Every structure is written in C-alpha cells, then in structure tokens.
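Contents: one structure, followed by commentary.
One chain of protein is taken out of this complex; the other chains stay put.
This part shows chain A:
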Amino acid sequence: MTEILIISHSKDIASGTKELIEQMAQGVTVHASGGVGGGIGTNIGQIDHMLSEVESDTICFFDIGSSLMNLEMAVEMYEGEHEIHIANAPIVEGSFLAAVEISIGTNTAEIMEKLSEMVK
C-alpha cells in the first residue's frame, strides 16, 4: 500500500499533520519529520532517513522554502526499490486527500492526478 511522507520546517506541523491524517485514514503509513536541531528548518539527512524506512511507493509532501529543494535532492539520491513521488499540493489538504484515497484503494497514479489539481 502506498505510503505518505511529510517534510516540514516545523516539528509540530509534521507531527500534527501526521496525527490528523492517521486518525482520518487509519492503517495508512505516514512518515513525518520537521525542524532541525530543535529549531526551524529541514535537511536532507532527515528525508534520507525517512526514505530508508519506506516499504512501498511513496507520495511526499513539503511546506515552504528550501524543503522542496532538499526533498528533490534526497529523492534523486534515493537508491531504494520503491517509486517516490513529490506532490506539489498543500501539505495538510494534500496529504489528507492522499491518505483517504490510499485507504480506499485508489492507485498512486490516480492520486497524483488528483493532487495535481490542488492549488498550493
């Protein structure tokens, strides 16, 4: 089953979003990480770490500024066997929609199509 990855500049945004979508779409695997060294920020290492733990194709969500750049670099360096997609959809609404679609069995391509219609 497709998994979800969330990278935010804030630890609370990451864990809060994870909490929200896990409650609305139970059984969906959500990897979430935010903040660097107790402060605000993202780095490639934390994304690498999450990617090393995914066990299926994964849709990734990001928030502001350099989070996209870091996410793109981590995905480009990813050497695992799963397909990693980056969604340019709002982090809360997008990951929520993806989680619900995953839970009812929609395939990844269709979910990505729906996410592409969400304006960030």
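Keep in mind that, in the parts below, a residue touches a chain if its C-beta (ideal position, glycine included) is under 8 Å from a C-beta of that chain, and two chains touch if they have at least 3 such contacts; residues count from 1.
Note that contacts and distances are computed from a predicted model.
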TODO: Mind telling me which option in "Dihydroxyacetone kinase-like protein", "Heterodisulfide reductase subunit F", "Sugar ABC transporter permease" or "Stage 0 sporulation protein A homolog" is what UniProt lists for the chain we can't see?
DONE: "Dihydroxyacetone kinase-like protein"
Task: Residue of A:Thr2, A:Asn70 or A:Thr108 in touch with the missing chain, whole complex considered - done: A:Asn70
TODO: From the listed residues A:Ser15, A:Thr29, A:Asn43 or A:Thr106, report the one that touches the chain absent from this view.
DONE: A:Asn43
Open item on the list: Considering the whole complex, not just the chains shown, which residues of chain A touch the missing one?
Closed with: 36, 41, 43-45, 65-66, 69-70, 72-73, 76-77
